[in-house]
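The complex is shown incomplete by one protein chain, all other protein chains being positioned as in the whole.
Letters A and B mark the chains as written, and numbering starts fresh at 1 in each.
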Amino acid sequence: MRYVVQAVRMNLRRAAQYRSSFLLQTIAQLIMTGGDLWAVLMLLERFGGMGHWGRYEILFFFGAMHLVFSFTEIADRGLGRFSSMIRTGSFDTVLVRPRGALLQVMLAEMDPRRIGSILVALTSLIVASRGLALRWTAAKILLLLWSAMGTGCLMMGLFLLEAVVCFFSVQSIEIVNVLTYGGRQVCQYPMDLYTGWIRTLFTAVVPIALCLQMPVSVILERQEMLAGMQPGWVWAFPLLGPCVFGLIALIWMAGVRHYRSTGT
Amino acid sequence: MQLPESGIHVQGLTKRYRRSEGGKGLLGLFGRKTVQTDGLIDANFGIRRGEIVGLLGPNGAGKSTTVKLLTGILTPDGGDCTVEGIVPWKQRKRNAVQIGVVFGQRMQLWWDVPILDSFRLLRDIYAIPGERWKKRLDELTEALDLGELLSVPIRQMSLGQRMRAELCGSLLHEPSTLFLDEPTIGLDAVSKLRLREFLKSENEKRGTTVLLTTHDMADMQALCPRVLVLGHGRLLYDGALNTLLRRYDSQHRVRCSFAGEPAFGEAPRGLTVKAQESEWEIVFQPDQIPVDEVLRWLLAAGQVREMTLTEQPVDELVAEMYADLHLT
Partner (left out) sequence: MRLKAYWTAFAVQAKQISRYRAAAFGGMVTQAFFGTMLVALYDTLIGDRTLFRETVTYVWIQQIFFRAFFTSDTEFNEQIIQGAVCYTLLRPVDLHLWCVIREMAGKIVNVLMRLVPMVLLLFLLPEAWRIRPPESTLGLVQFTVSLGVGFLSIAQINLIVSAVLMRTMDNKGITAMINLIMMILGGNIIPLTIVPERIQTLLRYQPFAQMLDAPIRMYLHTMSAPEWLLSLGIQLFWLAAMGCLSRGLWSRNIRRIELQGG
């Protein structure tokens, strides 16, 4: 535990080292999420709402997805940088230390610059909640945090999957971005705007719709997405996140075994 | 089979690399074939606790493979090895606590925070008790002269300073065995000498076992009474460095200068004399001409003012050895 605390502290100090660059990159992050927000606002401006969702509801979905995603990125940039760890051989130094490799890799780098994205996401959540005059209850707040945590685990699992790919090929990691960054891009809008395999993919395979969007729709007091299900059920869905993470962690361990037997 | 509890023991250790090789790009996904290269084949050796042993061999001979196997990074294909009674690849974490590793070509300390922060993190990674860590850190900063560098990040350090910091980092948890993979690469003469001195004293004071790979023969001569020579993954020699070098050191060179002009008698057969400015260089093979005969012949020639015996440069000897063992 002390190790975790120390590693977090060290990552923060590192960010503080390059202050001007840190500021610039934070602004870059702000612009990036701001750009996505801009696109959403333009579409809302032009089309009023989206499907049966009003503009503030859409904004709420947007904020929730980006908030979760940015927090995940702050926490485990190390997984995202894993390919370079393999390439430069610094994964070897991880293996000569008396700690779990996964824990070390996850703590190796954090990315506080995402605070820029978080600002944008929070702002849109607040604006949306005000615009909807949303009645916040303890249960709703709890549900939001709960589903955010579950989705966070899910996203970490996806980043981990990206890292697993690095064990076998350092070249074609970009394809896995489809699930992480693509997932974020798709799921900033409620899933029922999509049809066919896209909806299946992000509901059944990468269950962002279940972990995050269904709880959010309950918070927004809209039942359409639940397809007749009791709203109480959505509390169970965020558990899928840790399950997916666990599953991928098993694959990761197989990946480490592969690495240690081939020494690529 | 039970291997002894202390030191390093290696029995029949084998590691082969399988690499899939195929076309480039997309087409490479299909029609790949697997190519095997030998990392290490059937290696047998033992290292007693407190010994300093050098691993010698040309690039790709299996030195790094050996280090990676003993540090638990790689899993072998066959054979046994233990480090202080622990099987590295089976108990990677337990092994990690008792070994220190320095890779000369990659930094393990964090690049852009003061090294003291890195050392604190290492303290927590290795779960070193606070006081013990403090004491050890003081000791090491003193010995490695790191006092003023503690608040400096690695990226602002010279190569020599970096290596000292790396060494400090890998010794904080008081490992009983230290693995050094080309630690002196790129260092200047002063840094090299310092590093050697430090390693020697660490070894003497704490009885740390040291396994060292380097291409620098001066390092080897200064530190390692015993060397293991690897080539194409096979252990080719295990023994004293000097004995090994003497095998190839077939020539002796004597440089001497005379007061006045020397009058050489008839030179013994197989001996060559060269005049170099005011000096004379005599080259002979001691197994053909006894040394005392050469000396007598020299003394008879005139009044010898100075005389030095120079050996063949070690790098040349090693090159000769590699050629002899078909390693080049």
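To be clear about the criterion, a residue touches a chain if its C-beta (ideal position, glycine included) is under 8 Å from a C-beta of that chain, and two chains touch if they have at least 3 such contacts.
Model, not experiment: these values are computed from the prediction.
Peer 1: Which of these, A:L102, A:L119, A:V178 or A:A249, touches the one chain of the complex that we don't see?
Peer 2: Considering the complete complex, A:V178 is the one touching the chain left out.
Peer 1: In terms of residues, what is the contact footprint of the unshown chain on subunit A?
Peer 2: Counting over the whole complex, subunit A touches the hidden chain at residues 20-21, 24-25, 27-28, 31-32, 35-36, 38-39, 42-43, 45-47, 50-51, 171-175, 177-178, 182, 185-186, 189, 193-196, 198.
FYI, only the chains that are shown with their structure count from here on.
Peer 1: Report, in whole Å, the distance between the mean C-alpha point of subunit A and the mean C-alpha point of subunit B.
Peer 2: 47
Peer 1: Within their complex, state which residues of subunit B touch subunit A.
Peer 2: 15, 17-19, 39, 65, 68, 71-75, 77, 89, 92-94, 96-97, 99, 101, 103, 105-108, 110, 112-113, 117-118, 120-121, 123-127, 153
Peer 1: Once bound in the complex, which stretches of subunit A touch subunit B?
Peer 2: 2-3, 5-7, 9-10, 13-14, 17-18, 88-90, 92-93, 95-100, 104, 257, 260-263
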